[in-house]
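With one protein chain removed, the remaining protein chains of the complex are shown where they sit.
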Amino acid sequence: MFGIPEPWWSVIRAVVWALFIIIFLAVNAIVAVWLERKVSGRIQRRIGPQRVGRPIGWAQTIADVFKLLVKEDVRAEATDKWVFLLAPAIPFAAITLMFLVVPWGKNLIPLNLNIGLLFVVAVTSFEVLGLFMAGWGSNNKWALLGAMRTAAAMISYELPMVLAILAVGMTAGSLNMNDVVNAQSRVPFILIQPVAFLIYYIASLAEANRTPFDFTEAESELVAGANIEYSGLRWAFFFLAEYGSLVGTSAIAATLFLGGWRGPILPGPVWFLIKTYLLVYVAMWIRWTLPRVRIDQLLDFGWKFLLPLALADIAVTGIVLALL
Amino acid sequence: MKVADIGKAAVNIAKGLGVTFGEQLKKPITNFYPDTPATVKDGYRGVPVLVQLPTGEFTCTACMACVRACPIGIIQLDTVMVDRKRAMDEFRLEVGRCLQCNLCVESCNFDALVMAPEFELASYTREPLVLYKNDLAKLYAKYFWPKEGEEHHFPARVTSKHHAPGAGTGTPRGPRAAKIAQTGVTLTPGGGGGEPAGKTPVGASVPAESAREATGTTRPQDTGAQKAGEGA
Amino acid sequence: MGKAERASALEASIKEQFPGVATEVTPRGELVARVSPGEYLDFCRYLRDQQGFKFLSMITAVDYPPDRFELVLYLDAYGATSDAPAMQVMDTRTRQEIGQRSEGLLTSQGTPVMVAATVASVIVKCDVPHDAPVIPSVTSLWPTANWHEREVYDLMGIKFEGHPDLRRILLPDWFPGHPLRKDFTSKPALREPEARPWPVIWPDQKDGRESGE
Partner (left out) sequence: MPDNLRSTPITMPDEGARELVVNMGPQHPSTHGVLRVKITLNGETLEAADPDIGYLHRCFEKIAEGITYPQVMPYTDRTDYVAAITDEWAYALAAERLLGVEVPERAEYIRVIMGEVQRLLSHLIWFGSFAMDMGAVTPFLYAWRERETGYDFMETVTGTRQLYNFLRIGGVRNDIDDDGWQALDRFLKAMDQALIEYDTLFTKNPIFEVRAKGIGPLSAEEAIAFGASGPVLRGSGVARDLRRDEPYSVYDRLDFAVPVGSSGDAYDRYLVRMLEMEQSLRIIRQAIKQIPPGDIQGKVPKAMKPTGEAYARVEAPKGEVACYLVGNGTVNPYRMHWRSPCFTHLQLLPHWAPGNLVADMVVLIGTIDIILGEVDR
């Protein structure tokens, strides 16, 4: 195409998509943080940021990022050097990889894998590695506690999430993200698979460490959880990764259950963003209403309730598909 | 966990979400203090200031009652003999340590002290937190001096509710009353010019200069000119 | 019969049990009992077990130089009395008012609501000599006495024998002297501890810092 020999063309295409995803994640983190502060403000009858970027404070997060850029990136003497230094990169890498298979439009998909869903699950599972490295690396008792909790919570919520995705895969008949979106042309899967949507959404709240399951930085208990010893840009990466995973899981939920980029008049990507940010808004709304669950109750809920429910859901889907 | 429990739990969570959603639609209740002036209630206890006669003379008779009444002893008073009677020469008040407990105002038998609703007391150094007679006079002028056209009256609170219980008689009592009578000022109890509006927006009434400049610190040596007895 | 009659009835029973105890009834119906350090612990055990004084409100000490400290305990006996002021009791779970307090009340969950009007209150006083300020601890009788006694030890300097964990509670360990004593100068020579790194604390190591005494 365009007179560029084949190997070079796909390299350029990959570089462009990679840059787009990384820039999208950076911009989205800024927008999500601003949105969170505005939504929490409105819920708590206050205004939220309005000093930087006068009327609605749109430049507030940009100012924060510059502040974090300038802040000193402290590494304590007694930390485990390389584990501490590499920890922030892993969650961020996990989320960028997750966006590889998310379709943006008609044939706007960075990587059209025919096992897209499996790839998504595989990639999000090593996000917990980064948080555990942070907890262990910073040689701080509170951080270690936070890391242990995060590991337990995230692993135990992988299973219901995977099973919910499996249910969607079964109804769509394929694991390819494009096929899933096309299968929802007439009816979005949320109507066909409401239970799977609920399970997936609750599990994604635990994945993204959102209240009522926010264990990484449970302020009132562990002071600041795994990323307590970080400061400056390194801490910003963790923050970026947290909001990235929130938007990431919402994007996948939108693709799987709300019909991804399909929508009446507006172009594909716009619909995709609207649906994603709708789910992000719901996550923020839940965060500023519900209290936090204790770690053992979380694990009980995950193993003893969500998992059996997910298995039952798959069974029912199987039977229904068999009968059709 | 029976199914009924889960149903009830889901309904309760939904109701909780409903409450927060409802709150979102209401108007925020933030008041933008540094931009818009903060309104302070009429009887707000900020800084005890010296009451002044229309002639600028302080009604304080240097009887040291407030010095004894203060639990932490932050009021110092130097006296000087003026025609064989003790008169107040310099009044020093460490506002930084003041508890704002109003005991000094209540202990004063001559209603010479009153609480000004001043709350912008922050300063970069410890120095401006020590107020002298002239600083207090500026504060008094800022809050209690009658506006143009109004005839002189004492701050309403000297006569009304926030004074010593049952003691607010309206006009300064004791030897000062005779002296005041000579100046021909009619002192109607309860404030002739009517009580200052209940919710005086503190920042707005004072033109541009903020309270901090108004109480620029003047050490005793600065007020050399004043030494030769009061204005009258 | 009112609180004052119950106080004098109590006074009578104390007289024959502990003749050495001087008692008088205050106008507010509280019984003041002055006991010697020797019988202090037995008297307290008697009050708690026989006379039902289960609630210890406070323990404090007053310094009367030069010779004695006066240890003061305030004890309450709870229970249902005929003249107890009526109280409308509400059950938290069902949010309904479940009737007057005078008769024995049962909440809907079946656990009885304990009736706790003040039957009688006793002020136990004990003089502790200035030179040997030691007295047996009552923590075994009332668990709440633990910190109260630690505070009296910390601020007044009276040692309590048999106290499970007698160390300073409010002041740092190196603080010289006991502030609430009348002979305590208001500006003691405070000795700042020399700056030393905080050693790693393992549970069996005694609290990781050398305690003052």
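Every chain is named by a letter (A, B and C) in the order it is written, and numbering of its residues begins at 1.
As a working rule, a residue touches a chain if its C-beta (ideal position, glycine included) is under 8 Å from a C-beta of that chain, and two chains touch if they have at least 3 such contacts.
Only a predicted model underlies this, so the values are computations on that prediction, with no experimental measurement involved.
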Chains in view that touch the one left out, judged over the entire complex: A, B, C
Full-complex contact with the absent chain, from C:Q17, C:Q51 or C:T144: C:T144
Contact with the hidden chain (one of A:F24, A:W58 or A:W142): A:W142
Absent chain, residues of chain B that touch it: 5, 8-9, 12-13, 15-16, 18-20, 23, 29, 40-45, 69-71, 99-103, 106, 115, 161-163, 165-166, 198
Positions on chain C where the hidden chain makes contact: 28, 30, 54-58, 60, 62-63, 72, 74, 78, 84-93, 95, 97, 101, 105, 107, 109, 111-118, 123, 142-144, 146-148, 151, 155, 168-172, 179-180, 184, 186, 197, 200-203
Contacts of chain A with the absent chain, listed as residue ranges: 40, 43-46, 77-78, 80, 139, 141-142, 144-145, 148-149, 211-212, 214, 218-223, 288-297
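The definition used in the following text is that only the chains that are shown with their structure count from here on.
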Topology of the chain contact graph, where touching chains are joined (line, ring, star, complete, other): other
Centre distance in Å when chain A and chain B are each reduced to the mean of their C-alpha atoms: 56
Intercentroid distance (Cα basis), chain C paired with chain B, Å: 45
Of all residues in chain B, the ones touching two or more other chains: none
Touch list for chain B against partner chain A, complex: 1, 13, 16-17, 19-21, 23-24, 26-30
Chain B contact footprint on chain A (complex, rising order): 39, 41-47, 285-286, 288-290, 305
